[in-house]
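Every protein chain except one is present and positioned as in the full complex.
Moving on to chain A:
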Amino acid sequence: MSIQLDNVSKTYYLKGRTVEALKPTSLSVQTGEIYGLIGYSGAGKSTLLRLINLLEQPSSGTVTVGDDNLTEMSAKDLRIRRQKIGMIFQQFNLIESKTVYENIEFVLKASKYDKKDVPARIEELLNLVGLNDKSNISASNLSGGQKQRVGIARALANNPDILLCDEATSALDPDTTKSILNLLKSINKSLGLTIVIITHEMEVIKEIADRVGVMSAGEIVESGETYELFSHPKAEITKDFVQEIYNFEVPEQITESSENQIITIQFLSENAEENYLNQLYRDFDLDISILNGRIEYIKDQPLGFLMFQVSGETEEISRLKTHIDETNGIERVGYIG
């Protein structure tokens, strides 16, 4: 199911001061898509996410999910509609005093799910998230990853069309993060679920998002296909985020001159795994030493980065640069390093 936000904004009034948490923003998410929103804390991404299920009321604008304009719904209709919009949280937000089973049962009670079908439905959900043996364990005795799995099972209990993820992996270690992201990917595929995920970690976006919006100071400053955003970031903050992943730094002792330059190139898609360096060694009369390099897989598409130092005659270096610029699928990047 698609999500359409039209000119939504959120302004708080705090002791006579107005705080613009979200500037007028429009966003559309397609059915079955995984949309990522990335930004530092305070960028307004959490506010934007909470506008989708109206946990926060927008100061202006409309929120449409599928064919329903949520902003015009009565309180009761909105409550029923929310049962079809799942949500998971950074702190999991389970009822700690209850068992895994009772936590899922809670949302089924909320939707007046046919009582005799409840046990079977809960078993099905626990199988889906891989916790079938934990049914009667108290939620407070689970690990973070297990809690998030219960959170996902609870969010999916009423067969939602949409899943909202509020920093769902930020409280988890890297391995658990991977496994939760894989679970999200697989339910996105198997259930055709539309997912909106907010995060401050580029790793999460890289792993899962089809499209990304980069948020800063209450607005989306840049958006697009994930691969495109990674390979050609435009806004400064996007470059910061991409750089975070590569974490390339020029060694301090290296000083650049016209005969001694540092070049960073990126290899797009199919070129990323080719051995391009050999060709450079062969065709150019230059000393080439590699400083850093790596291939990242963005949604399983390779994107390679290579940083090297070239020394030799200035003309030869320019010839190399021209050669790089003329080769398809390979680009020089200016912002790294």
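The rule is simple: a contact is a pair of C-beta atoms (placed from the backbone, for glycine too) under 8 Å apart; a residue touches a chain by one contact, two chains touch by 3 or more; residues count from 1.
The rule is short, and it goes like this: contacts and distances are computed from a predicted model.
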item: Missing subunit (named according to UniProt) among the choices "D-methionine transport system permease protein", "Gas vesicle protein A", "NADH-quinone oxidoreductase subunit N" or "Spore germination protein"; value: "D-methionine transport system permease protein"
item: Omitted-chain contact residue, chosen from A:138, A:170, A:311 or A:327; value: A:138
item: Per the touch definition above, residue among A:73, A:95 or A:183 touching the missing chain; value: A:95
item: Options A:79, A:234 or A:332, residue touching the unrepresented chain; value: A:79
item: Among A:9, A:25 or A:53, residue touching the chain not depicted; value: A:53
item: Missing-partner contacts on chain A, residue numbers; value: 53, 55, 79-83, 85-87, 89, 91, 93-98, 106-107, 109-111, 138, 151, 154-155, 158, 164
